[in-house]
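Shown here: the complex without one of its protein chains, the others still in place.
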Amino acid sequence: MSYLHTHLARVLALAGAHVALVALALIAAGAVALPLGVAAARRPRLGAWLLGGFGVVYTIPSLALLAVLVRFFGLGDGPVFIALVAYAQFMLVRNVVVGINGVDRAQIDAARGLGMSARQTLVRVELPQALGVMLGGVRVAAIAMIAIATLAGYVGGSGLGVLIFNGLTLHNQSMVVAGSLAIAALAILVDGGFRLLEARSFPGGRASA
Amino acid sequence: MNGGAALRFVAASARYPGADRDAIAEIDLDVAPGEFVVLLGPSGCGKSTLLRTVNRLVALARGRIELDGADVAATDPVTLRRGIGYAIQAVGLFAHMSVARNVAVVPSLLGWEPARIAARVDELLALVRLDPARYRDRFPRALSGGEAQRVGVARALAAEPRVLLMDEPFGAVDAIVRTELQRELIDIVARLGTTTLFVTHDVEEALRLADRLVVMRDGRIEGQGTVEELLEAPASPYVRALLRADDPIDRAYFEHARSALRGSR
Partner (left out) sequence: MWPDLLAHTLQHVKLALAALAVATTLGLPLGVLAATQPRVRGLLLSLTGVGRTLPSIAVLMLLLPVLGVGTAPAVAALALLAIPPIAINADVGIRGVPLAVLEAAGGLGMTATQRFARVVAPLAAPVAFAGIRTAATETIASATLATFVGAGGLGDDIVRGLQTGNPAPLYAGAVTVALLALAVELLGARIGRALEAP
(Lines give C-alpha, C1' and ligand atoms only; values in the text may rest on other atoms or scores of the structure.)
Protein backbone atom coordinates (compact mmCIF):
# COMPACT_ATOMS: atom_id res chain seq x y z
CA MET A 1 0.00 0.00 0.00
CA SER A 2 2.80 2.36 0.89
CA TYR A 3 3.98 2.53 -2.72
CA LEU A 4 0.56 3.61 -3.88
CA HIS A 5 0.67 6.52 -1.43
CA THR A 6 4.14 7.71 -2.23
CA HIS A 7 4.02 7.21 -5.98
CA LEU A 8 0.40 7.84 -6.83
CA ALA A 9 1.25 10.05 -9.80
CA ARG A 10 3.47 7.37 -11.31
CA VAL A 11 0.88 4.65 -10.78
CA LEU A 12 -1.76 6.82 -12.43
CA ALA A 13 0.50 7.64 -15.35
CA LEU A 14 1.25 3.95 -15.90
CA ALA A 15 -2.46 3.14 -15.56
CA GLY A 16 -3.11 5.73 -18.25
CA ALA A 17 -0.54 4.14 -20.53
CA HIS A 18 -2.03 0.70 -19.81
CA VAL A 19 -5.51 1.90 -20.71
CA ALA A 20 -4.26 3.69 -23.83
CA LEU A 21 -2.50 0.56 -25.10
CA VAL A 22 -5.52 -1.65 -24.46
CA ALA A 23 -7.97 0.90 -25.90
CA LEU A 24 -5.99 1.35 -29.11
CA ALA A 25 -5.61 -2.39 -29.54
CA LEU A 26 -9.30 -2.89 -28.81
CA ILE A 27 -10.30 -0.37 -31.48
CA ALA A 28 -7.97 -1.98 -34.01
CA ALA A 29 -9.18 -5.45 -33.05
CA GLY A 30 -12.80 -4.39 -33.36
CA ALA A 31 -12.20 -2.88 -36.78
CA VAL A 32 -10.86 -6.25 -37.92
CA ALA A 33 -13.34 -8.44 -36.07
CA LEU A 34 -16.58 -6.72 -37.12
CA PRO A 35 -16.30 -7.39 -40.88
CA LEU A 36 -14.85 -10.84 -40.20
CA GLY A 37 -17.72 -11.60 -37.83
CA VAL A 38 -20.34 -10.44 -40.33
CA ALA A 39 -18.74 -12.57 -43.05
CA ALA A 40 -18.54 -15.52 -40.67
CA ALA A 41 -22.22 -15.17 -39.77
CA ARG A 42 -23.17 -15.14 -43.45
CA ARG A 43 -21.00 -18.11 -44.38
CA PRO A 44 -21.05 -20.79 -41.69
CA ARG A 45 -18.15 -22.73 -43.22
CA LEU A 46 -15.94 -19.65 -43.33
CA GLY A 47 -17.08 -18.95 -39.79
CA ALA A 48 -16.03 -22.39 -38.61
CA TRP A 49 -12.59 -21.93 -40.14
CA LEU A 50 -12.12 -18.43 -38.74
CA LEU A 51 -13.23 -19.34 -35.24
CA GLY A 52 -11.15 -22.52 -35.32
CA GLY A 53 -8.06 -20.56 -36.28
CA PHE A 54 -8.62 -17.75 -33.81
CA GLY A 55 -9.45 -20.37 -31.17
CA VAL A 56 -5.99 -21.85 -31.62
CA VAL A 57 -4.39 -18.42 -31.23
CA TYR A 58 -6.53 -17.80 -28.17
CA THR A 59 -5.33 -21.05 -26.59
CA ILE A 60 -1.64 -20.20 -26.89
CA PRO A 61 -0.37 -18.87 -23.55
CA SER A 62 0.21 -15.14 -23.90
CA LEU A 63 3.82 -15.13 -22.71
CA ALA A 64 4.70 -17.67 -25.41
CA LEU A 65 3.09 -15.73 -28.24
CA LEU A 66 4.48 -12.44 -26.98
CA ALA A 67 8.03 -13.80 -26.73
CA VAL A 68 7.88 -14.95 -30.34
CA LEU A 69 6.51 -11.57 -31.43
CA VAL A 70 9.35 -9.83 -29.60
CA ARG A 71 11.80 -11.83 -31.70
CA PHE A 72 10.20 -10.40 -34.82
CA PHE A 73 9.23 -6.89 -33.82
CA GLY A 74 11.68 -6.02 -31.07
CA LEU A 75 11.01 -4.87 -27.54
CA GLY A 76 8.39 -2.33 -26.48
CA ASP A 77 4.65 -1.86 -26.84
CA GLY A 78 4.60 -2.88 -30.53
CA PRO A 79 4.63 -6.66 -30.10
CA VAL A 80 2.18 -6.34 -27.20
CA PHE A 81 -0.21 -4.42 -29.42
CA ILE A 82 -0.07 -7.16 -32.04
CA ALA A 83 -0.58 -9.88 -29.44
CA LEU A 84 -3.57 -8.03 -28.01
CA VAL A 85 -5.22 -7.64 -31.41
CA ALA A 86 -4.61 -11.31 -32.19
CA TYR A 87 -6.00 -12.60 -28.88
CA ALA A 88 -9.09 -10.44 -29.04
CA GLN A 89 -10.20 -11.81 -32.43
CA PHE A 90 -11.60 -15.04 -31.04
CA MET A 91 -13.81 -13.37 -28.45
CA LEU A 92 -14.87 -10.51 -30.71
CA VAL A 93 -15.60 -12.49 -33.86
CA ARG A 94 -17.42 -15.19 -31.91
CA ASN A 95 -19.74 -12.69 -30.30
CA VAL A 96 -20.46 -10.88 -33.56
CA VAL A 97 -21.47 -14.25 -35.06
CA VAL A 98 -23.56 -15.25 -32.05
CA GLY A 99 -25.18 -11.82 -31.93
CA ILE A 100 -26.13 -11.76 -35.59
CA ASN A 101 -27.30 -15.37 -35.63
CA GLY A 102 -29.40 -14.63 -32.58
CA VAL A 103 -31.62 -12.17 -34.42
CA ASP A 104 -35.06 -13.63 -34.93
CA ARG A 105 -35.52 -14.93 -38.51
CA ALA A 106 -38.94 -13.33 -38.81
CA GLN A 107 -37.42 -9.87 -38.34
CA ILE A 108 -34.88 -10.48 -41.09
CA ASP A 109 -37.68 -11.72 -43.29
CA ALA A 110 -39.75 -8.63 -42.54
CA ALA A 111 -36.78 -6.33 -43.15
CA ARG A 112 -36.09 -7.83 -46.56
CA GLY A 113 -39.76 -8.06 -47.42
CA LEU A 114 -40.34 -4.39 -46.58
CA GLY A 115 -37.54 -3.39 -48.94
CA MET A 116 -34.38 -3.04 -46.90
CA SER A 117 -31.24 -3.84 -48.85
CA ALA A 118 -28.86 -6.45 -47.40
CA ARG A 119 -26.74 -3.62 -46.05
CA GLN A 120 -29.69 -1.77 -44.51
CA THR A 121 -30.87 -5.00 -42.91
CA LEU A 122 -27.42 -5.44 -41.39
CA VAL A 123 -27.06 -1.87 -40.16
CA ARG A 124 -30.65 -1.19 -39.10
CA VAL A 125 -31.80 -4.55 -37.80
CA GLU A 126 -29.06 -7.10 -37.25
CA LEU A 127 -26.26 -5.05 -35.73
CA PRO A 128 -28.45 -3.00 -33.37
CA GLN A 129 -29.93 -6.20 -31.98
CA ALA A 130 -26.57 -7.93 -31.81
CA LEU A 131 -25.14 -4.96 -29.93
CA GLY A 132 -25.67 -6.40 -26.46
CA VAL A 133 -23.94 -9.68 -27.31
CA MET A 134 -21.18 -7.87 -29.19
CA LEU A 135 -20.57 -5.60 -26.20
CA GLY A 136 -20.33 -8.72 -24.05
CA GLY A 137 -17.53 -9.88 -26.35
CA VAL A 138 -15.83 -6.51 -26.13
CA ARG A 139 -16.00 -6.67 -22.34
CA VAL A 140 -14.49 -10.14 -22.13
CA ALA A 141 -11.83 -9.16 -24.65
CA ALA A 142 -11.01 -5.95 -22.79
CA ILE A 143 -10.53 -7.82 -19.51
CA ALA A 144 -8.28 -10.40 -21.14
CA MET A 145 -6.33 -7.63 -22.87
CA ILE A 146 -5.79 -5.75 -19.62
CA ALA A 147 -4.25 -8.92 -18.20
CA ILE A 148 -2.07 -9.62 -21.23
CA ALA A 149 -0.94 -6.00 -21.50
CA THR A 150 0.68 -6.47 -18.10
CA LEU A 151 3.43 -8.39 -19.87
CA ALA A 152 4.37 -5.20 -21.68
CA GLY A 153 6.21 -4.36 -18.48
CA TYR A 154 8.38 -7.40 -19.08
CA VAL A 155 9.27 -6.69 -22.69
CA GLY A 156 10.23 -3.04 -22.35
CA GLY A 157 6.81 -1.57 -22.94
CA SER A 158 4.63 0.64 -20.77
CA GLY A 159 1.68 0.16 -18.47
CA LEU A 160 1.14 -1.13 -14.96
CA GLY A 161 3.17 -4.25 -15.62
CA VAL A 162 6.23 -2.04 -15.33
CA LEU A 163 5.58 -1.81 -11.59
CA ILE A 164 5.29 -5.57 -11.23
CA PHE A 165 8.36 -6.50 -13.20
CA ASN A 166 10.56 -3.65 -11.98
CA GLY A 167 9.40 -4.46 -8.47
CA LEU A 168 10.37 -8.11 -8.93
CA THR A 169 13.82 -7.12 -10.20
CA LEU A 170 14.35 -4.61 -7.41
CA HIS A 171 12.87 -6.94 -4.77
CA ASN A 172 10.46 -4.13 -3.99
CA GLN A 173 7.39 -5.99 -2.81
CA SER A 174 5.20 -2.98 -2.24
CA MET A 175 5.81 -1.92 -5.83
CA VAL A 176 4.73 -5.37 -7.05
CA VAL A 177 1.65 -5.28 -4.86
CA ALA A 178 0.79 -1.74 -5.96
CA GLY A 179 1.02 -2.75 -9.62
CA SER A 180 -1.08 -5.86 -9.06
CA LEU A 181 -3.74 -4.00 -7.12
CA ALA A 182 -3.90 -1.30 -9.77
CA ILE A 183 -4.33 -3.88 -12.54
CA ALA A 184 -6.98 -5.74 -10.58
CA ALA A 185 -8.83 -2.48 -9.92
CA LEU A 186 -8.60 -1.51 -13.57
CA ALA A 187 -10.01 -4.85 -14.69
CA ILE A 188 -12.92 -4.64 -12.26
CA LEU A 189 -13.65 -1.05 -13.24
CA VAL A 190 -13.64 -1.79 -16.97
CA ASP A 191 -15.79 -4.87 -16.43
CA GLY A 192 -18.33 -2.83 -14.50
CA GLY A 193 -18.34 -0.06 -17.08
CA PHE A 194 -19.04 -2.43 -19.93
CA ARG A 195 -21.75 -4.19 -17.96
CA LEU A 196 -23.50 -0.86 -17.53
CA LEU A 197 -23.23 -0.21 -21.25
CA GLU A 198 -24.56 -3.68 -22.05
CA ALA A 199 -27.55 -3.13 -19.82
CA ARG A 200 -28.38 0.04 -21.74
CA SER A 201 -27.64 -1.30 -25.19
CA PHE A 202 -31.12 -2.57 -25.90
CA PRO A 203 -33.92 -0.05 -25.56
CA GLY A 204 -36.62 -2.61 -26.32
CA GLY A 205 -35.52 -4.83 -23.46
CA ARG A 206 -34.09 -8.23 -24.13
CA ALA A 207 -36.53 -11.03 -24.80
CA SER A 208 -34.78 -13.26 -22.28
CA ALA A 209 -34.42 -10.59 -19.61
CA MET B 1 -55.24 7.55 -55.11
CA ASN B 2 -52.46 5.54 -56.67
CA GLY B 3 -54.66 2.52 -57.36
CA GLY B 4 -53.67 -1.12 -57.37
CA ALA B 5 -51.52 -3.02 -59.77
CA ALA B 6 -52.54 -5.96 -61.90
CA LEU B 7 -50.84 -9.15 -60.76
CA ARG B 8 -50.43 -12.16 -62.95
CA PHE B 9 -48.89 -15.58 -62.28
CA VAL B 10 -47.95 -17.58 -65.36
CA ALA B 11 -47.13 -21.25 -64.72
CA ALA B 12 -45.19 -20.16 -61.65
CA SER B 13 -43.31 -22.87 -59.76
CA ALA B 14 -40.88 -22.60 -56.86
CA ARG B 15 -38.85 -25.12 -54.94
CA TYR B 16 -36.76 -24.73 -51.79
CA PRO B 17 -33.13 -25.80 -51.94
CA GLY B 18 -32.82 -29.46 -51.08
CA ALA B 19 -36.56 -30.15 -51.34
CA ASP B 20 -37.66 -33.02 -53.57
CA ARG B 21 -40.84 -31.36 -54.81
CA ASP B 22 -42.12 -27.91 -55.71
CA ALA B 23 -43.50 -25.83 -52.86
CA ILE B 24 -45.78 -24.20 -55.42
CA ALA B 25 -46.35 -25.73 -58.84
CA GLU B 26 -47.76 -24.42 -62.11
CA ILE B 27 -49.62 -21.53 -60.54
CA ASP B 28 -51.75 -19.62 -63.05
CA LEU B 29 -53.56 -16.73 -61.47
CA ASP B 30 -54.81 -13.37 -62.70
CA VAL B 31 -55.52 -10.70 -60.13
CA ALA B 32 -57.22 -7.54 -61.37
CA PRO B 33 -56.18 -4.12 -60.04
CA GLY B 34 -57.88 -3.56 -56.69
CA GLU B 35 -59.04 -7.13 -56.37
CA PHE B 36 -59.02 -8.85 -52.98
CA VAL B 37 -57.89 -12.46 -53.35
CA VAL B 38 -57.89 -14.81 -50.39
CA LEU B 39 -55.72 -17.91 -50.39
CA LEU B 40 -57.08 -20.82 -48.44
CA GLY B 41 -55.72 -24.28 -47.89
CA PRO B 42 -54.18 -26.71 -45.42
CA SER B 43 -50.95 -26.10 -43.58
CA GLY B 44 -47.87 -26.55 -45.76
CA CYS B 45 -49.79 -26.26 -49.04
CA GLY B 46 -47.67 -23.32 -50.19
CA LYS B 47 -49.71 -20.22 -49.33
CA SER B 48 -46.86 -18.32 -47.70
CA THR B 49 -44.50 -19.40 -50.44
CA LEU B 50 -46.87 -18.06 -53.07
CA LEU B 51 -46.93 -14.66 -51.36
CA ARG B 52 -43.17 -14.61 -51.05
CA THR B 53 -42.65 -15.18 -54.74
CA VAL B 54 -44.45 -11.91 -55.45
CA ASN B 55 -41.91 -9.80 -53.58
CA ARG B 56 -39.09 -12.12 -54.62
CA LEU B 57 -38.22 -13.40 -51.16
CA VAL B 58 -38.55 -16.76 -52.90
CA ALA B 59 -37.29 -17.08 -56.46
CA LEU B 60 -39.31 -18.89 -59.09
CA ALA B 61 -37.84 -22.02 -60.59
CA ARG B 62 -40.09 -21.78 -63.64
CA GLY B 63 -42.75 -19.47 -64.98
CA ARG B 64 -43.10 -15.78 -64.21
CA ILE B 65 -44.98 -13.20 -62.24
CA GLU B 66 -46.02 -9.92 -63.80
CA LEU B 67 -46.86 -6.73 -62.00
CA ASP B 68 -48.70 -4.39 -64.36
CA GLY B 69 -47.28 -6.40 -67.21
CA ALA B 70 -43.65 -6.19 -66.08
CA ASP B 71 -41.84 -9.35 -65.00
CA VAL B 72 -40.96 -8.94 -61.30
CA ALA B 73 -37.75 -10.90 -61.91
CA ALA B 74 -36.56 -7.96 -63.98
CA THR B 75 -37.32 -5.39 -61.27
CA ASP B 76 -34.78 -4.41 -58.63
CA PRO B 77 -35.99 -6.39 -55.58
CA VAL B 78 -35.51 -3.53 -53.12
CA THR B 79 -37.55 -1.09 -55.23
CA LEU B 80 -40.13 -3.79 -55.89
CA ARG B 81 -40.56 -4.56 -52.19
CA ARG B 82 -40.92 -0.93 -51.12
CA GLY B 83 -43.99 -0.74 -53.30
CA ILE B 84 -45.51 -3.92 -51.86
CA GLY B 85 -46.97 -4.04 -48.36
CA TYR B 86 -45.99 -7.17 -46.49
CA ALA B 87 -47.42 -8.47 -43.22
CA ILE B 88 -45.98 -11.82 -42.23
CA GLN B 89 -47.34 -14.73 -40.32
CA ALA B 90 -44.63 -14.47 -37.64
CA VAL B 91 -45.19 -10.67 -37.38
CA GLY B 92 -41.45 -9.94 -37.16
CA LEU B 93 -41.64 -6.53 -35.49
CA PHE B 94 -38.17 -5.07 -35.03
CA ALA B 95 -37.50 -5.66 -31.36
CA HIS B 96 -35.15 -2.69 -30.93
CA MET B 97 -37.54 -0.16 -32.45
CA SER B 98 -40.58 1.47 -30.89
CA VAL B 99 -44.00 0.80 -32.36
CA ALA B 100 -43.85 4.16 -34.16
CA ARG B 101 -40.47 3.42 -35.73
CA ASN B 102 -41.66 -0.02 -36.79
CA VAL B 103 -44.65 1.47 -38.58
CA ALA B 104 -42.43 4.16 -40.07
CA VAL B 105 -39.91 1.77 -41.60
CA VAL B 106 -41.00 1.91 -45.22
CA PRO B 107 -41.87 5.64 -45.29
CA SER B 108 -38.45 6.45 -43.86
CA LEU B 109 -36.76 4.14 -46.36
CA LEU B 110 -38.64 6.09 -49.00
CA GLY B 111 -37.39 9.36 -47.53
CA TRP B 112 -40.65 10.91 -46.37
CA GLU B 113 -40.56 14.11 -44.29
CA PRO B 114 -40.52 13.38 -40.51
CA ALA B 115 -43.72 15.34 -39.93
CA ARG B 116 -45.53 13.42 -42.63
CA ILE B 117 -44.27 10.15 -41.18
CA ALA B 118 -45.37 11.06 -37.66
CA ALA B 119 -48.86 11.96 -38.85
CA ARG B 120 -49.08 8.78 -40.88
CA VAL B 121 -48.01 6.64 -37.93
CA ASP B 122 -50.74 8.05 -35.71
CA GLU B 123 -53.31 7.67 -38.43
CA LEU B 124 -52.38 4.01 -38.96
CA LEU B 125 -52.29 3.15 -35.28
CA ALA B 126 -55.77 4.57 -34.86
CA LEU B 127 -56.84 2.57 -37.87
CA VAL B 128 -55.72 -0.73 -36.31
CA ARG B 129 -57.47 0.25 -33.07
CA LEU B 130 -54.35 1.10 -31.07
CA ASP B 131 -54.46 4.45 -29.27
CA PRO B 132 -51.43 6.29 -30.68
CA ALA B 133 -50.71 8.11 -27.43
CA ARG B 134 -50.53 4.84 -25.52
CA TYR B 135 -48.79 2.67 -28.05
CA ARG B 136 -46.55 4.93 -30.13
CA ASP B 137 -43.48 4.69 -27.90
CA ARG B 138 -43.88 1.13 -26.67
CA PHE B 139 -41.50 -1.59 -27.70
CA PRO B 140 -42.70 -4.84 -29.27
CA ARG B 141 -41.79 -6.75 -26.11
CA ALA B 142 -44.54 -4.89 -24.27
CA LEU B 143 -47.28 -5.83 -26.77
CA SER B 144 -49.68 -8.75 -26.68
CA GLY B 145 -49.66 -11.10 -29.66
CA GLY B 146 -52.75 -9.49 -31.15
CA GLU B 147 -51.43 -5.96 -30.62
CA ALA B 148 -48.16 -6.90 -32.29
CA GLN B 149 -50.06 -8.28 -35.28
CA ARG B 150 -51.95 -5.04 -35.63
CA VAL B 151 -48.72 -3.06 -35.60
CA GLY B 152 -47.45 -5.46 -38.27
CA VAL B 153 -50.51 -4.67 -40.38
CA ALA B 154 -50.03 -0.92 -39.87
CA ARG B 155 -46.42 -1.32 -40.95
CA ALA B 156 -47.48 -3.10 -44.12
CA LEU B 157 -49.97 -0.36 -44.98
CA ALA B 158 -47.70 2.55 -44.09
CA ALA B 159 -46.56 3.71 -47.52
CA GLU B 160 -49.88 3.06 -49.25
CA PRO B 161 -48.53 0.21 -51.35
CA ARG B 162 -50.21 -0.72 -54.61
CA VAL B 163 -50.05 -4.39 -53.71
CA LEU B 164 -50.63 -5.85 -50.27
CA LEU B 165 -49.41 -9.30 -49.20
CA MET B 166 -50.92 -10.43 -45.92
CA ASP B 167 -50.05 -13.77 -44.36
CA GLU B 168 -52.56 -14.64 -41.64
CA PRO B 169 -52.32 -11.11 -40.29
CA PHE B 170 -55.14 -11.41 -37.74
CA GLY B 171 -54.45 -14.91 -36.38
CA ALA B 172 -53.94 -13.77 -32.79
CA VAL B 173 -56.50 -10.99 -32.68
CA ASP B 174 -59.69 -11.54 -30.68
CA ALA B 175 -62.94 -12.04 -32.58
CA ILE B 176 -64.41 -8.60 -31.93
CA VAL B 177 -61.35 -6.57 -32.89
CA ARG B 178 -60.77 -8.97 -35.75
CA THR B 179 -64.13 -8.12 -37.26
CA GLU B 180 -63.35 -4.42 -36.86
CA LEU B 181 -59.98 -4.85 -38.50
CA GLN B 182 -61.48 -6.82 -41.35
CA ARG B 183 -63.93 -3.99 -41.91
CA GLU B 184 -61.16 -1.38 -41.81
CA LEU B 185 -59.03 -3.40 -44.18
CA ILE B 186 -61.87 -3.74 -46.65
CA ASP B 187 -62.43 0.02 -46.45
CA ILE B 188 -58.78 0.92 -46.95
CA VAL B 189 -58.15 -1.36 -49.88
CA ALA B 190 -61.42 -0.28 -51.47
CA ARG B 191 -60.57 3.39 -51.00
CA LEU B 192 -57.02 3.06 -52.30
CA GLY B 193 -57.81 0.38 -54.81
CA THR B 194 -55.04 -1.82 -53.40
CA THR B 195 -54.56 -5.23 -54.96
CA THR B 196 -54.48 -7.70 -52.09
CA LEU B 197 -53.36 -11.29 -51.59
CA PHE B 198 -54.53 -12.47 -48.19
CA VAL B 199 -53.74 -15.82 -46.58
CA THR B 200 -55.93 -17.28 -43.89
CA HIS B 201 -56.85 -20.58 -42.30
CA ASP B 202 -60.14 -19.23 -41.20
CA VAL B 203 -62.86 -20.09 -43.71
CA GLU B 204 -65.21 -17.55 -42.24
CA GLU B 205 -62.62 -14.81 -42.64
CA ALA B 206 -61.97 -15.93 -46.20
CA LEU B 207 -65.61 -15.84 -47.15
CA ARG B 208 -66.03 -12.42 -45.63
CA LEU B 209 -63.08 -10.76 -47.25
CA ALA B 210 -62.64 -12.34 -50.62
CA ASP B 211 -63.58 -10.88 -53.98
CA ARG B 212 -62.16 -14.11 -55.17
CA LEU B 213 -61.10 -17.26 -53.38
CA VAL B 214 -58.17 -19.41 -54.33
CA VAL B 215 -58.09 -22.83 -52.72
CA MET B 216 -54.66 -24.44 -52.69
CA ARG B 217 -53.54 -27.97 -51.99
CA ASP B 218 -50.05 -29.50 -52.31
CA GLY B 219 -48.66 -26.42 -54.00
CA ARG B 220 -51.34 -26.28 -56.67
CA ILE B 221 -54.51 -24.32 -57.16
CA GLU B 222 -57.36 -26.68 -56.54
CA GLY B 223 -60.12 -24.23 -57.34
CA GLN B 224 -60.75 -20.54 -57.69
CA GLY B 225 -63.66 -18.21 -58.21
CA THR B 226 -65.90 -15.78 -56.43
CA VAL B 227 -67.34 -16.95 -53.17
CA GLU B 228 -70.69 -17.44 -54.82
CA GLU B 229 -69.21 -19.47 -57.65
CA LEU B 230 -67.29 -21.75 -55.32
CA LEU B 231 -70.24 -22.25 -53.03
CA GLU B 232 -72.55 -23.02 -55.94
CA ALA B 233 -70.16 -25.24 -57.85
CA PRO B 234 -67.16 -26.34 -55.80
CA ALA B 235 -64.33 -27.34 -58.13
CA SER B 236 -63.65 -30.56 -56.22
CA PRO B 237 -64.83 -32.57 -53.24
CA TYR B 238 -61.95 -31.04 -51.29
CA VAL B 239 -63.12 -27.49 -51.98
CA ARG B 240 -66.65 -28.50 -51.15
CA ALA B 241 -65.60 -29.97 -47.80
CA LEU B 242 -63.37 -27.02 -46.99
CA LEU B 243 -66.08 -24.46 -47.61
CA ARG B 244 -68.75 -26.64 -46.02
CA ALA B 245 -70.76 -25.78 -49.12
CA ASP B 246 -73.35 -28.44 -48.35
CA ASP B 247 -74.28 -27.10 -44.97
CA PRO B 248 -77.21 -24.68 -45.41
CA ILE B 249 -76.87 -23.21 -41.94
CA ASP B 250 -73.17 -22.43 -42.40
CA ARG B 251 -73.91 -20.94 -45.79
CA ALA B 252 -76.67 -18.73 -44.54
CA TYR B 253 -74.44 -17.55 -41.71
CA PHE B 254 -71.51 -16.79 -44.01
CA GLU B 255 -73.66 -14.92 -46.45
CA HIS B 256 -75.17 -12.84 -43.71
CA ALA B 257 -71.74 -12.04 -42.21
CA ARG B 258 -70.41 -11.16 -45.60
CA SER B 259 -73.16 -8.78 -46.54
CA ALA B 260 -73.01 -7.14 -43.12
CA LEU B 261 -69.27 -6.61 -43.50
CA ARG B 262 -69.24 -5.51 -47.08
CA GLY B 263 -72.53 -3.68 -47.27
CA SER B 264 -70.82 -0.39 -47.89
CA ARG B 265 -69.13 -1.62 -50.99
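Letters A and B mark the chains in the order given here, with residues in each chain numbered from 1 onward.
To be clear about the criterion, a residue touches a chain if its C-beta (ideal position, glycine included) is under 8 Å from a C-beta of that chain, and two chains touch if they have at least 3 such contacts.
Keep in mind that what you see is a predicted model, and the values were worked out from it rather than measured.
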In the full complex, displayed partners of the excluded chain: A
Hidden-chain contact residue, picked from the options A:L65, A:V85, A:I100 or A:V162: A:L65
Chain not shown: contacting residue from A:A28, A:A106 or A:A187: A:A187
For chain A, residues in touch with the removed chain: 56, 59-65, 67-68, 70-71, 143, 146-147, 150-151, 154-155, 161, 164-165, 168, 173, 176-177, 179-181, 183-184, 187-188, 191
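Note that only the chains that are shown with their structure count from here on.
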Centre-of-Cα separation between chain B and chain A, whole angstrom: 47
Chain A - residues contacting chain B, complex: 104-117, 120, 124-125, 128-129, 202-205, 207
Chain B residues touching chain A - in the complex, by the definition given at the top: 52, 55, 57, 78-84, 86, 88, 90-98, 105-106, 109, 139-142, 152, 155-156, 165
